[in-house]
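Worksheet for the structure shown next.
Just one protein chain is left out here, and the rest sit where they should.
And then chain A:
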Amino acid sequence: MLKKAVQRLAAGTLAVVPLLAGIAHADKADDTLRVAFTEDIINLDYHYTTKREYIIISELVDETLLAINPANGSYLPALATAWEQLDPVTMDLTLRDDVTFHDGTAMTADDVAYTYNTISTQASQTLSGGRIAVWFDRAEALEPQKVRFHFKTQYPLALQDMAIRVPIRKQGTYEAGGSFDPNAASGGPVGLGPYRVTSFESGSELVLERYDGYYAGGPKGDPAIGTVVIRSLPDEGTQQAELMSGSIDWINGVPRDVAESLGKMPNVKHLSGPDRRIGFLILDAGGLVDPEGPLTNLKVRRAMAHAIDRAGIASALIGGAAARIEGACHPSELGCNQEVTIYDHDPEKARALLAEAGFAEGFETEIWSYRDKPMSEAIVSDLKAVGIKVNLRQVKLDSLNVARANRQIPAYFGTWGGDTAPPIRQHFDPETDRNLSGDAELSAMVTEAYAELDPDRQGELFAKIHARITDQVYWIPLWSYSVNYLTDPELVFPLDDDGFPRLYKASWTQ
């Protein structure tokens, strides 16, 4: 808390120091984009990592068979120009013939088959392999530019996995030393993406150079900046100071007040864009924690939904592109249905519903939370205003996970980033302990939706699922988040609707 206060004080002080106006920024001159992450970058092989920073790097270095259009969530051709589902468990993909790895060798169907067949084995211990294990059986190269996928079972989201989770590796990557080596590409894969790794000091600095042989006409376009340097700087205050001194051009995840304060300086630009993350309150509707508890009463849950001023909290505490959401999904997510039951902020109605439910004097409950304490406190305050006395349990994520698995949590404030999987899949699967709904029919619908091949039918199922979740108030969907960036004023950094930062789109002002 004190540290944050000092950072804010420092930011405020810096904002009024006129000396700073004269500091020169040399980055445009040497065509180098300098980026800072709080996360230590230690492994460049996305098959073995999961966190967002690694996805950002993989987008620069790697290429996947397909891409996702950030504007509408549809699939775009990338390494594959066409794909055809021959039957529910067989798919053929046609590959581009003008794609080369960073060492100059041409990519063929053998590389694609090798990648999928290798990373899907349990022995490889890849994290991407765990993701595709649900559906992937084997891949075979039919022709130099044609590959056939055999599925274990029909799986409509196979294309999504192909687009976001499986970068293609050159044949033999992991066996270069004779036996299988999971760290073979950790220091810098020979990728297919728009930038190639030129140096990497684990936990310290990664240098990427634009790859001149990158294929034209791909979904990532033609990158404008020649060199990207990514540094690991764990302290946010240090990142901001580096930005002030002109040694860093781009940082993200800056607290709103700091970003707004520093953004007023002449040598800093503040950008605020959408974030794929959403917040929600999960309620023990199924009585899994307390079979007779007040949260099993639909009127109580609806009262809670009316009690929370979601728009007000999103605007006051997050700001930027943050907005109230109605459905249990991010608006940019494929199949997201926001046309569901609306619960306006109406404390009077909340009190009336509580009275109807037999809780005119309110009741006591617990809400658990592991992040965003100010938002948790605002929720508690709104609920208290209608008579619900909430004991807020602000804990670490690990503790929440354990307590949830032990069925000790009647309600919790959760968030989901959406980079790795859609939230309803993770929260309403029949097997997951995140599912407090107790609604077996809903879980069956979720399973059916993710196995449905017909896009129209799948869309209908998603709409029904989202409508049911909101109507029954298994969740109170709260808000989408926004993310604050601070950049060099000469940097042009487009912000996509899905909130994912794509550094290859950056350019310098002309």
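The criterion applied here is as follows: contacts are C-beta pairs under 8 Å (C-beta built on N, C-alpha and C of every residue); 3 or more make two chains touch, one makes a residue touch a chain; residues count from 1.
Definition applied: contacts and distances are computed from a predicted model.
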Among "Alpha-E domain-containing protein", "Glutathione transport system permease protein GsiC", "Glutamyl-tRNA(Gln) amidotransferase subunit A" or "Uptake hydrogenase large subunit", UniProt's protein name for the complex chain that is not shown is "Glutathione transport system permease protein GsiC"
Across A:Asn72, A:Thr105 or A:Gln125, the one contacting the chain not displayed is A:Gln125
Touch assignment to the omitted chain, from A:Ala141, A:Ala163, A:Leu192 or A:Leu233, lands on A:Leu233
The one of A:Thr81, A:Gln154 or A:Ser186 in touch with the missing chain is A:Ser186
Full-complex touch with the removed chain, picking from A:Asn69, A:Thr100, A:Ser247 or A:Ser507, is A:Ser247
Missing-chain contact, candidates A:Asn69, A:Thr90, A:Asn401 or A:Ser507, resolves to A:Asn401
By the document's definition of touch, the residue of A:Ile42, A:Leu298 or A:Val492 touching the omitted chain is A:Ile42
Residue positions on chain A contacting the omitted chain are 2-3, 6-7, 10, 13-14, 17, 19-20, 23, 40, 42-43, 50-52, 125, 127, 129-131, 133, 182-183, 186, 202-204, 231-235, 237-238, 241-242, 244-245, 247, 371, 396-398, 401-402, 415-421, 426, 432
